[in-house]
Structures are given as C-alpha cells and as structure tokens.
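Here the complex is missing a single protein chain, while all its other protein chains stay put.
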Amino acid sequence: MAEYNFEYFTVRFPIDHQYVAHVEINRPDRLNAFVEAMWLNLAQIFNKLSSDPSVRSIVLSGAGEKAFTAGLDVKAASEGMLSSETKNDPARKAALLRRHISEFQDCITAVERCEKPVVVALHGFSLGLAIDLATATDVRVCAKDTRFAVKEVDIGLAADIGTLSRLPKVVGNYGWVKEVALTAREFGAEEALRVGFVNAVYDNRQATIAAAFKMASLIAKKSPVAVQGTKEILNYSRDHSVQDGLRYTSVWNSAALQTQDVSAALLSGLKKRTPTFEKL
Amino acid sequence: MAEYNFEYFTVRFPIDHQYVAHVEINRPDRLNAFVEAMWLNLAQIFNKLSSDPSVRSIVLSGAGEKAFTAGLDVKAASEGMLSSETKNDPARKAALLRRHISEFQDCITAVERCEKPVVVALHGFSLGLAIDLATATDVRVCAKDTRFAVKEVDIGLAADIGTLSRLPKVVGNYGWVKEVALTAREFGAEEALRVGFVNAVYDNRQATIAAAFKMASLIAKKSPVAVQGTKEILNYSRDHSVQDGLRYTSVWNSAALQTQDVSAALLSGLKKRTPTFEKL
Amino acid sequence: MAEYNFEYFTVRFPIDHQYVAHVEINRPDRLNAFVEAMWLNLAQIFNKLSSDPSVRSIVLSGAGEKAFTAGLDVKAASEGMLSSETKNDPARKAALLRRHISEFQDCITAVERCEKPVVVALHGFSLGLAIDLATATDVRVCAKDTRFAVKEVDIGLAADIGTLSRLPKVVGNYGWVKEVALTAREFGAEEALRVGFVNAVYDNRQATIAAAFKMASLIAKKSPVAVQGTKEILNYSRDHSVQDGLRYTSVWNSAALQTQDVSAALLSGLKKRTPTFEKL
Amino acid sequence: MAEYNFEYFTVRFPIDHQYVAHVEINRPDRLNAFVEAMWLNLAQIFNKLSSDPSVRSIVLSGAGEKAFTAGLDVKAASEGMLSSETKNDPARKAALLRRHISEFQDCITAVERCEKPVVVALHGFSLGLAIDLATATDVRVCAKDTRFAVKEVDIGLAADIGTLSRLPKVVGNYGWVKEVALTAREFGAEEALRVGFVNAVYDNRQATIAAAFKMASLIAKKSPVAVQGTKEILNYSRDHSVQDGLRYTSVWNSAALQTQDVSAALLSGLKKRTPTFEKL
Amino acid sequence: MAEYNFEYFTVRFPIDHQYVAHVEINRPDRLNAFVEAMWLNLAQIFNKLSSDPSVRSIVLSGAGEKAFTAGLDVKAASEGMLSSETKNDPARKAALLRRHISEFQDCITAVERCEKPVVVALHGFSLGLAIDLATATDVRVCAKDTRFAVKEVDIGLAADIGTLSRLPKVVGNYGWVKEVALTAREFGAEEALRVGFVNAVYDNRQATIAAAFKMASLIAKKSPVAVQGTKEILNYSRDHSVQDGLRYTSVWNSAALQTQDVSAALLSGLKKRTPTFEKL
Partner (left out) sequence: MAEYNFEYFTVRFPIDHQYVAHVEINRPDRLNAFVEAMWLNLAQIFNKLSSDPSVRSIVLSGAGEKAFTAGLDVKAASEGMLSSETKNDPARKAALLRRHISEFQDCITAVERCEKPVVVALHGFSLGLAIDLATATDVRVCAKDTRFAVKEVDIGLAADIGTLSRLPKVVGNYGWVKEVALTAREFGAEEALRVGFVNAVYDNRQATIAAAFKMASLIAKKSPVAVQGTKEILNYSRDHSVQDGLRYTSVWNSAALQTQDVSAALLSGLKKRTPTFEKL
C-alpha cells in the first residue's frame, strides 16, 4: 500500500480498494484538533487528489479511538489571535481577520471542490470544525459513539468556516439547524441519522471506516466521467435555480456524453461483465 | 369516460373523478421504456392539459404490473446516438448533443410547467427517467414493490434530464441524494418514504393509483384559482429568495384575490355546503 | 415580572428567565384570530424587542387552551375587502390589494428580521396565518393536541403572507409541502415532527411553553454577539449560494470576532464557570 | 397651491401641474446638508406620496441657489457618532452602526420604492449624499453650475447609503464609477451628461426645475396604471435576469391590462383627444 | 437566391452573402404592424434558422420605405382582447392574459435564443414592438430617418414583451431608459447612437440593410463554433455574476476548444489565407 505523509495527515492508497484514496487526520493525542498548518495541508492534499488520475473516490477519517476531530485547537488559535491584536484600529484588525477567515474557508472548500467524491467516516468527538469539514464532503457515515456539536456559540462566535452556509443545505431543514447552532447542544448518531446529516450509523469506528470504503469502492468502479459529472452538477444545482441547473447540465454533458465509457458500460451491461474505464 | 390516445400514452377523463385527468404511460411490453416519440408526446399532452379548463388536477401512472417506467430505451437511444456520431468534430458533436438534451429536458419540464397539480403513482421498476419524471410532478405516491434507482452512472453518464437539478430540492437533503446518484444503488418504497421522496406507500399498483385519484379529486374540488396559484408560487419559491417569493406572491394575488371564488368559498363555509367554482 | 400590553398582545419579561421576552397572542375568546390591528402590533413588538439590549431570545405563544391562532379573522377580513371593492377598475383594485398584502407580509417578516432568536410554542388550532407566523420564527415546538393546516385554498386563495415562500425552506421537502398546501388537509403534531416542521412535541400547552422557555433561556445564556450573528448568517444563507454565504460570514465576523465575549467564553471554559456577557 | 411642511422640507402641489408633487429640501443656510431628522422626514414624505392618489409624478429639488445638498452634515454626524462611541466592544459598536446604516439606507430607498416616478433637479453643490439620493430617483436633470462628487473617501469611508450599489447601474459603466468613487474628484454637468448620469443640462437652477416639471407633467398625463407599472418593472429588471423580468411582467400585467385606461387611451388616440384617467 | 415565405415574412438566402439569411417583415401596407400570426411565424422562422447548418448569421429588416414596424396592430389586438373579455372573473381573465403574454414573450425570445447572431436594420417608424424585437437581436443599426418610441404607456400599458427587461441591459443606462419609457417620447437615430441603442447610423434604409449585410457576412466568415459560443456566453453573462459566467465559459469551451476550427484558423493565419470551416 502506497502512502505519504503531510504534517498531521496520512494519505494512503490501499491495494484492495482500487482507485480509492484514504485521508486520515493524524493528531490523535490532541483529539485531532486543528492548528493552522493542518487546514493548509488539508487543502493541499485534496487539491492534489482532485487531479490525480489514479484516484476516483476518497475516504476521510480521523486517527485514534476518541475523536474524528474535537475541532479547532482553541489554545493555539487564541494565541494566534492575540498576536494579531497588536493592531489597535478596529477597521485594520477587521481586514486581517477577514483575510484570515477567507483563507481558512478556502481550505475547507478545497474538499468540496475536489473533483472526486469524498465519503467521511465520523466517530467520537466530532465538534465544531468537524461539522464544517463534514458538510464539505459528499456523504457522511458515523459510528454509534459519535458526539456531534455545532460548538461555536459556546466560545463566543458564529461558526464561520462553512457550517452555517452548508449544514442547512445538507440536511435541508432549518428548524433543526437553528436549534443545534443556537444552543450548541450535543447530538448523537441516531439524531444525526434521523435528520439526514449522516446516511448510516455503524457499531464503531472500524465498522464505519469499512463501510465508507465499501461505498467509496462502489463509486470507484463506475465510469469516472459519469461520477465526477454527477458530483459537479449536484454541487452546482445546490446554488442555482432548476432552470440554470438544467442548462449547465446540458453544456456539461455535451462533452461528457462523447466519452467511450457510455458504450463500454452499455456493452458490459449486455454481456454481464464489469466494465473497465480509462483513467481521468 | 372520455379518452384519447397519443402513441404510447392514454389520456382518460374518468366520470367519477370530475376535473381529474389520467395520463397513462402505455408501452407495458417494454416496461414503459421511453423512446424519443414518447417524450415529445408527453410534452404535448401536458401542454394541452395545462390550458384545458375542464381539468383541475392530473394523475400520472404506468400501464402494466411490472414498471412505471424502466427508464430510457437504451437500445433505441444508442442507435440514435450512433447516427449522430457521423460528425467527427467534437465541438460540432457537442452542439448537436446540447440541442438534443435541451429538447428532452424541455419535454420533462412541461410536466412541471403544467398549471394543474400532478400526482404521480409509481410502482415496479421506476428507474432513471422515472426519477427525472417523478421529480417534475408535484406529489409522489408509490406501491410497496417499487424499485427506484438513479441509474445513469451505471451507463456511463451523469443524469441530465432533471434528476440532478430537481431531486435534491424535492427531498431537501444532499447527503442521501449524493449516495444514490453516485452509487446508482436501488432503493425501495420504504426508504423513499423515509427520505420524503414519496408522500405515502400503498400495497400495490391498484391501491396506489386509487390513492392518487383520491388526492387529485380532493384538489380538484378546491378553487382552481387558489390551487393553480399555490402550485405556481411554490415552484417560483423553490428557485428564489424568500423576499423575491413574497413580492411575486403579492403581485400574483393582486389579480387572484379579485376572484369570486373567495366569496363562494366563504359563503359555502358558513352554510356548510360544498362550493362550486367556475372553470379556469 | 415586568410586562406591557399592546392590543391583543401581552409582552412579559419573566424574572426567572433572564434576557428572555415572552410575547403572547391574547385574543383567546376568538381563538386568537388576527384582525389588522394585530399584525401591525406584532410588527411593532418585534421591532422593539429586536433592538432592546435586555432581550436575548423570545418565546411566542397563544393565550387560551384552544388555539395558538385559528388564523385570519375571516369575517373581519371579508368586511375590509368589501369596502375596498368600491373601486371598479381591476387594475386599481390590484394596486390596493398589492399594497395591502405587502404591508401584511412586512409585519410577519418583522419576526424573521428580529435580531433575537424566536422560539414559538404552538398548540390547539394552528391554522393558516399560524403557519405563516411559525415559519418566520427560528424554532418551532408544539403540543400533542396541535391541529395544523395550510388552510388558505379552502377559502379560495393561495397563501400570501409567507407560508408558500418559507415553509418549503423550513422543512426542506417540496413533496409534503405541496400535498398539505394543495389539499388544505389537517396534520397533527406527530406528522409535523416527522417532516421536521417542529423540533419537538410535548404533552400539552403548558409543557410546550415550558420547553420553549428552557430552550430560549439556554440561548440567552450564550454570547449575544455569537447568537445574533448565527441567526443572521443562517437567514442569509437560506437565500444565497454557499460561496456568497461564506463571503458574508467572513465580513460579518471581521467585526464580531473582535468582541470580548470570545475571551470571556474561553476563560470561563477553562475555569468551568458560567461566563457573563455585556448587553447587546 | 396646496402645501405642507416637514422639518427642512416643503411639499407643494402646484395648481398648474396637475398630479405633480414638488418636494423641496429646505435648509439653504446650511447648503441643505442633511441631519438625521431630515432623512427620516424624507422617507415619510415619499411613503405618503407613494399612496396619495392625487399624485402621479414628483419633482425633487433643493432650496437656495448654492446647493442641491452638500451632503451629510458632517459636524452633526460626527457628534452623533461620538455618543455611540461609549460602547467599548467593537462587536457591540458594529451592531449599533449596522442598525444605524440600515435605517439610513431604508430612508433613501423610500424614494426608489415610491410608486410614482421621481424627477430630480440638481444644481450647485451636489456632493456625497446628493449622489446617493439622486441615484434612487428615476430621472436626473441638472444645471450647468452643478458640482458633483462621490465625496465619501475624502472623509475616510466607503459610501454606504446607496451610491456604490446604485450608481453603476444608473450609468451602466464601471470604469468611470470606479474613478470618481476612488478619487472623490469633482465632476461637472457636462461630464455627468456624457456618462449618462443626468439626462439633460440646463442653464441654471430655475430652468432645471422648470424642465423637471415639464417632464413630470408629461408623465402625469399618461395612464397612472401604465406609468407605475413601467417604473416597478424597470426597477425589478435591474436586479433580475431577463427571464425573471419577463415572468414578473406577465404576472403584473395580467391585472394591469384589465384597466379601463387601455380602452380610454385607444379611444382618445382615435379621436385625437387627450384621455383622462381615474385616480390611482 | 433561395427564398421561402411565411405569412407576412420573407426569408431569403442571398447568393452573394454565403451563410447569411435575410428575414424580412413583409406587411408594408400596414406599416409592418404585427398581428398574432406574425409573432408565431417569427418564432418558427428563428427556431428553424437556429439549427439550419447552412446559416451562420441573420439580417432582420422591414419591407417598405415607411416602417421597420409601427408596432402591434392595435386594432386587431383590441378586437382580440374584447373577445377574451367574455370572462367576468378578474382572476380568470388574468390567467388568460398571463398565458397570452407569455406566449407572445416566448416568440420574441426565440430571436434571442437563435444560436446565430442577428443584426437588425431599422428604419422609419420603429415603435413599441420594434423596440422589443430589436433588443432581442444582437446588433442594431439604423437609418437616419428612424423614429423610435417605447410607445406603450401611450396606450395605457407597461411594455410587456421584452423592452422593459432587455432595453436597460442593451444600453446599460437606467436614466435614459426611464425617461423614454415613462414619457413615450420619440427619439431619433442620433440619440439612439449616442446612448448606444444602435451601433451605427446610415443614410437610408438601403444603406442600412447593406451595412447590416456587411457585418453579418463578416461574422459568417468566422468559425461558427467560435461565433455561436461567443453569442451564447455573452447572453449568459448578462444574467449571471462574473464568477458564474467564468465557470459556464470553461465548461462550454471544454468541448468547443476540441474543434478543428482552431488549427484551421491558426494555419490560415500563418499562411495568410482565408480559412474555411465545416458547417455547424
């Protein structure tokens, strides 16, 4: 199994899951809490995988039994913030903060922009940033023991790295989102399943990751032209009218339908064989 | 019972369901699979019903016990595609494909644009195009035996006739939609009910169609001014901000509230009678 | 407990729920049905609370055991409408109706625009306008006995004060919304919970109001900077793309993150104390 | 000539210009500079005229030879701002500022929302707020001596009452707008005419106001149903796609075309008479 | 020269202007005023030309010396309207009007949707509908004697077939549009040129048509892949943000850049020859 490391991340290419990459958050002694280097690395990893032709789907998970991630490393963040407090002018401080937030947002958005579908396997503490990150992936599954919370109001701020923009569109219901975002209360796997935040719940971390791999493998066996088009068009549709979505789809497919994958898939269907598709 | 036929479609006006039209896909020997003539006819039928004053709601269903529709008639489609492959220039081929997809999309959109509410009764195989079609109707009910799938990635393409634009807005949840669209896995009636893709599940095809008629009849008894305004404003709101939706509503109702149906309805309410409304 | 009255409304500031205001619709002998003075008062109340620094969250409920509100006082409304019928020109009548609807919509929108989160406790008859009003609040809870209906088509009109624009975005599912809006059929607490229209169901009116207060109190204990930012950003995100939502968030937080509440919250977290926050 | 006064404003109804109202900014000793009471009054005046059936178009001008308005009364504003500086928390200060700006914006927007077309006659100093105000009207004419400037960057702020949102859409050219907004340089009547900020230039204040009255009178002679629909649809179109604009227009006109004004206008056309139209 | 006729239209394919079609409005005895059959025919013609591979650009002009078109044939229209007045209910009448306006709008929109660029040559009376039609084309040129007016308010209605949605985006300036739309005053060729409504003015009808042909021929000599992509992307950009426009462009060109026209054009450039391009 090939593998490479970024600081606090391990990226693996398991032999028994062809075309699937595994990204693991790897700072288990600190509950996988994020420091700035980590979100910069996260973006780099997903940008790289996005154009890697040997990758067709991705599993994202957290190392250690205790947490997917407990969120932002608040201690590190508050030290960082202190240093930026050297500016006295609130407008100038605002400019620095704006840039800082935008850069952080862009790192999370790299997961959404990644051309390959991402299945996230959540477990244990999955707080704050865990939600921001999970809503930028395509499919969420979790272990029974997962403890979720949109934790930000508890540290005096409105979540600003993506949760408030993406979570309502992931679950599709504003009433529940407002409750958990305004109260910061914890919710568990079962509730997450009921409201549609996760697609399935498994017994423990291991079973969850296994299930994520199973789904990622299934996706990796399909035509990458079809799969990547489907991800892109669904993301586009979220933010546009149906009429705009249809137009975008017809333009997208005017190139995509010229692929040899269609005839490969049709032929395999007739011959009851598994089709193989060229890299993309 | 009046009735007329389009190729592969039967349109009926059952005497015991006043103001309700019944559109039946009628190619049961091929699992109601769609060839090009069918989507052109579908559009014509719904355009006609849209302005027919003796129709106030519509039931859409499929003939035969096996399928609502098994989707696109892939064999016919791939033959059609071969003939268009005579062009060698990918840009010119793209232009033809774009036109073709747009025309097909417009046919499905005719169901959404139809001014009268459409209740679809699904059963058996309801694959690919069945989902595109169902998401363009207003309310979905299905039989226990229904086998749904967003099948397109399995034939090497991203669904392009409406599913990827409309399905997430119908069910309101992106996690589940991404899973079924990226894996093409089948799902059944119960799952469809749980995620809100269908409003109710019935024992079999017959019971499902009966239930669809019951709902359509209930709608047909209301003021057509009120009903058609409600459909239009809900469709508008799906693609616009709340503020835009409110403005559109106030302009729409500035004419609609001048109807005599309001006083007719109020008076009937006081007198505990069933109101009757002029045709629209 | 401080308290003041607007016609048909009581506004209380219960001592045991610091920073929580209680707005009660108070016309129980007429099932809390709304006459024009009431929606004008409603707007005034919520505008006032919006900028009142001693209020951090709001509970909205209805007086009397029978109804949250049975909706518009149709008798009063139809009398009002008759008087406006003195204009003979349909275009001129339309202008008056448009203004009238817009003003009414703006009053309901005042609840949504109120900077403080609003938890609504529903019970008994909650028809028509009750839904318009409830969808403009942030979180909905209800009693077991609640009888909901989007009643408007039964009186010959498309709901025009907010339900058709907001309800689909609250529950996130168009299939169910179309059914209840086109048929005007009643639905109960359990169904409301299942589709996500309400967040929780309680045994009776009293328990529901108690639960609403509990949630409102929990919210009122958080940093008001964080809470009000969260409400605003979530409302903004509903009507904008994710990319626009992220940008708005970063600009908003560029000022909000300069609050002392962040360090107050962090410090209290470390010391396991309850933080206190300055008024806003 | 009927007339009433608001503080710093005179509203006249000149007998020789039927259906035309004249709003005059009346604080000539201070170059018509705006204090807070003035923008609140401005909103009240335009809201009132908006629904006054005896008004069909409006002329807006400034009293005194020296200025339409020299802009915000900076001295008064900075005193007001000082008092709001009592809050120490930048986030809390931001909340107050946000409310304050929004209220001010809403007052200017009242001119745009006024259902009757507004022709503004500019002369002399027309700085800062003068541009915000002028861009919220429908047609701008000016005297030769007018001295325009988007002055705000010179006092350390980005214009926030409307200029940056409306000016580019009024003139339709971003290059010129960016230059004048980023440099705060003055420009004269001729340049304003060349870039399309004003529709015409006249010799002096008196001739400008006379020309504004002539245009307003011409508009006031047309069908008010047609005129008010035209203003509304043009404002709507500015902020929406062509497809959305067309849909809104068809809904709007479905009521408006039922007016008797159409046949009155057609008949008068045939008989070469001036039509008269019922109040609106 | 090939040629075919639709009622009131002549469509020619002049031999000396390869790939250019000429559409002539041909009802000169009635100043080319439009009756319903005409706009239906207009749509049919432009839909046909849109997919005709032997057409690469289109000239639109009016027969007879007096008028491009004097607009809607008001006499015919008012008779049609009378017949629709048989409905007494204003809401039902509104439904009919809405459908009627939408159909009419769609016919004009067919010109905009036509995949080939349209150059319109205007002369003489060019009133009302002439403006609606001209704004749906790509480039406008006119004769010195042209008499333009947005005439609709003079017959008691707000222009509803496209002018109010498209004219401001064509000229890019709201001040001038509001003046001519609210006053219905006539404007001439010179003013049309100054505000950018037309691109050039010529001595008379003949010279104008000749100039239109020259421009259309120039366009027809370019790669049709490049030309049709340019028209489509420019129309898309009008109604979308820059960011959306860029994304749409990249998807569009991902197919279009695969054309052999690029190398054909580059090669011809090097060899100083005129390139020839395959039909599209």
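Which chain is which? They are A, B, C, D and E, in the order written, and residues in each are numbered from 1.
Criterion: a contact is a pair of C-beta atoms (placed from the backbone, for glycine too) under 8 Å apart; a residue touches a chain by one contact, two chains touch by 3 or more.
Since the structure is predicted, the reported quantities are computational estimates derived from the model, not experimental observations.
For the chain missing from the display, the contacting residue among D:G62, D:G128 or D:G162 is D:G162, taking the whole complex into account. Within the whole complex, the absent chain has one touching residue among E:T69, E:T163 or E:Q258, and that is E:Q258. Per the touch definition above, the residue from E:G128, E:G156 or E:G229 contacting the chain not shown is E:G229.
Where subunit A meets the missing chain, the touching residues are 51, 89-92, 94-95, 99, 115, 225, 228, 255-261, 278-280. Where subunit E meets the missing chain, the touching residues are 117, 138-140, 169-173, 196-199, 215, 218-219, 222-223, 225-227, 229-234, 237-238, 241-243, 245-247, 249-259, 261-266, 269, 275, 277. Remark: the residues of subunit C touching the chain excluded from display are 244, 248, 251-252, 254-255, 258.
Everything that follows uses one rule, which is that only the chains that are shown with their structure count from here on.
Fewest steps needed to get from subunit A to subunit C, stepping only to touching chains, is 1.
The fewest steps needed to get from subunit A to subunit E, moving only between touching chains, is 1. Compared on C-beta pairs in contact, A-B and C-D come out with A-B as the pair having more. Note that among the pairs B-C, B-E or A-E, B-C reproduces the A-C interface, with over half of its contact pairs the same by residue number. Distance from the subunit C centre to the subunit D centre is 34 Å, each centre being the mean of its Cα atoms. Averaged Cα coordinates give subunit B a centre that lies 47 Å from the centre of subunit D.
Across the assembly, subunit E contributes 90, 93-95, 240, 255, 258 as residues in contact with two or more other chains.
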